[in-house]
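For reference, the structure discussed in these notes is given below.
Of the protein chains in this complex, one is absent; all others appear in place.
In this document, chain identifiers A and B correspond to the written order of the chains, with residue numbering beginning at 1 in each.
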Amino acid sequence: MVAINDIAVQQIPTFPLNRWYVAGFSWELKNKPLARVLLGHSVVLFRLDNGHVSALEDRCCHRSLPLSHGTLEAHGLRCGYHGLLFDGSGVCVEIPGQNKIPEKARVSTFHVREVNQIIWMWFGEEKCAEPTHEPPEYAIHDDDRYLFRGDVVHYDAPYQLIHDNLLDLSHLGYVHLQTIGGNAHIHMNAKMQVHSDGEVVRVVRHLPDSDPPPTYVAAYPFTGKVDRWQEIEFHVSHLLIWTGAVAAGTASLSDPDRDGFHMRGFHGITPESETTSHYFWTMATNPASNEEQVLAKVIEQTELTFEEDRVVIEAQYKNLVRFDSPAGVDIHVDVGANRARRLVELLRRNSLSKSN
Amino acid sequence: MVAINDIAVQQIPTFPLNRWYVAGFSWELKNKPLARVLLGHSVVLFRLDNGHVSALEDRCCHRSLPLSHGTLEAHGLRCGYHGLLFDGSGVCVEIPGQNKIPEKARVSTFHVREVNQIIWMWFGEEKCAEPTHEPPEYAIHDDDRYLFRGDVVHYDAPYQLIHDNLLDLSHLGYVHLQTIGGNAHIHMNAKMQVHSDGEVVRVVRHLPDSDPPPTYVAAYPFTGKVDRWQEIEFHVSHLLIWTGAVAAGTASLSDPDRDGFHMRGFHGITPESETTSHYFWTMATNPASNEEQVLAKVIEQTELTFEEDRVVIEAQYKNLVRFDSPAGVDIHVDVGANRARRLVELLRRNSLSKSN
Partner (left out) sequence: MVAINDIAVQQIPTFPLNRWYVAGFSWELKNKPLARVLLGHSVVLFRLDNGHVSALEDRCCHRSLPLSHGTLEAHGLRCGYHGLLFDGSGVCVEIPGQNKIPEKARVSTFHVREVNQIIWMWFGEEKCAEPTHEPPEYAIHDDDRYLFRGDVVHYDAPYQLIHDNLLDLSHLGYVHLQTIGGNAHIHMNAKMQVHSDGEVVRVVRHLPDSDPPPTYVAAYPFTGKVDRWQEIEFHVSHLLIWTGAVAAGTASLSDPDRDGFHMRGFHGITPESETTSHYFWTMATNPASNEEQVLAKVIEQTELTFEEDRVVIEAQYKNLVRFDSPAGVDIHVDVGANRARRLVELLRRNSLSKSN
């Protein structure tokens, strides 16, 4: 697959390392272990009675059964084949029928953090390396002014195709005509500002004095034209996308305290493998009234939108594989996505240089 | 797969080139683009308002989405991702939100012809090469004396196994006992004449004074024995098979103007890949009365027959792959099929020599 491997040299890691990726959401960890493959690692996630979340290599050190097939106990995870019990740090603490537990009876553990209902997992250059910093906060999940829901979608496509899609919202006019899109030409002709700032790429577009799209009208009592904004903040492992609108002329689009209708999206894009991805998303909104009803509407429309995107991106990826050569023509909307690709390439190379 | 690759040398093309293959039927192109892989090429077929059929490489030159995911407009095909519009010759004529269209914003086009409701596509040694001759006519599709219908069947088997099957109708007695076959020994003992003539192989068998098979009785008021014929005309990309019967002793089987019951089949065998094929077929008949009813019966029996063939040929191909060695014993019925295989081999080599 050319699109993600064009600069692949043997030593450069496939994904930028030394950073946090999303491994799950808090509400996914109830009374059962959860199996997930993240950056090529088979991981079992679980929460013990003390509330802490653990992430272990998903393989018993005895006969290799996935530990995710086992049963969660108060203080550990028990293998479903011969009953070995592992604590949250991966150490085997019981072998039924055997008194002595060998030193090497343990499984690898991964560093995890749970912040704002997001479970982050550290991927260093070396397996199990210590994190060098803490994961980011996403305060909106704990902000009383917002209601949110979220989910995870599996993609048969590599992660950077999802980056491309999210960094270029001009596709709203063609892919999402019936939901959050609306008039195609408005999107395509909106002026786009792109800024880089260290490991962040920001794309901002304003659509002043435009018709509100179907989702907006369904969720908020707009009666005429609106001033609309799209603010995309790309971090290597996730994106924050704040879209919204105020009644035309009632607030400055550059004012972060503008009111009106908000859709604030969190998009954790975690590679499963070189060719498949997990898309962890939440969508938060600020209903003026009928809170649950508006939230349900926003989430329903968001899910429709994401499904439309998935269909397009998976078809795009199949075609990239089939043709096995880049298509080649860039257009005006590609600025943000191309800058993000250069950043990812740089960070992949940096993952390497740090280890030398 | 030995059966189709036994003479494969690096430079020899997999399929005979410099000729027309069937890409579809006229009635398949309505108000939507049609995606099809033909001789390894991903193609999108569509008909514009001017009535012309176009065939383009099925990939947008911007971000590689299949153009077949897009929407058909009066004068072009619009990509479903960012809205680029392509005319029937593959030239991008609009990039929404951008004034200047780059010179290289175009996709490859293929030469197509629409004749007698068959859409033919030219495959030259080089992609997009100009045709050196016109596709064949199949006048029966436009002949008032015949009614016909047709369809396309996908095969998980290489194209030459379908040639083998169609060139040896002796399998009718075993595979199609319940439909067009009838008595097995009659078929096996019928004298077979095989003639080669340039790029055509002809196989003729006469079954005089035999019992009409179930399909014939259902479709035509035969009351006793019949004189039956099977005439197969093999062209590299398609076969014409004329089978039929007259009441015994009422006409010469060698007279092309003989009346009686006719089943005239057109069989376009177009490789999809080295291991899979498209089988485009039509079946025309000349009902004496109850026209639509007889046609429906003939088509129903034909579809049953083709499905029986597909099951056998796909099972055969799976076994060829599994055993990975030729079975080796030829019998009397293989003369026509073997001659066609030698012709295909020769034409594949000729495809090469022409380019030197």
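Here is the rule we use: a contact is a pair of C-beta atoms (placed from the backbone, for glycine too) under 8 Å apart; a residue touches a chain by one contact, two chains touch by 3 or more.
Worth saying up front: this structure is predicted, and the values here are computed from it rather than measured.
Interface note for the absent chain: among A:81, A:222 or A:323, the touching residue is A:81. Touching the missing chain, out of A:12, A:48, A:65 or A:200, is residue A:65.
Checked against the full complex, the one of B:139, B:288, B:315 or B:346 touching the unshown chain is B:315.
Listed here are the subunit B residues that touch the chain not shown: 164, 168, 170-171, 173-175, 184-185, 187-189, 312, 315-316, 318-320, 322-323, 326-333. Interface with the hidden chain, as seen from subunit A, comprises residues 42, 58-66, 69, 78-84, 92, 95-98, 102, 104-105.
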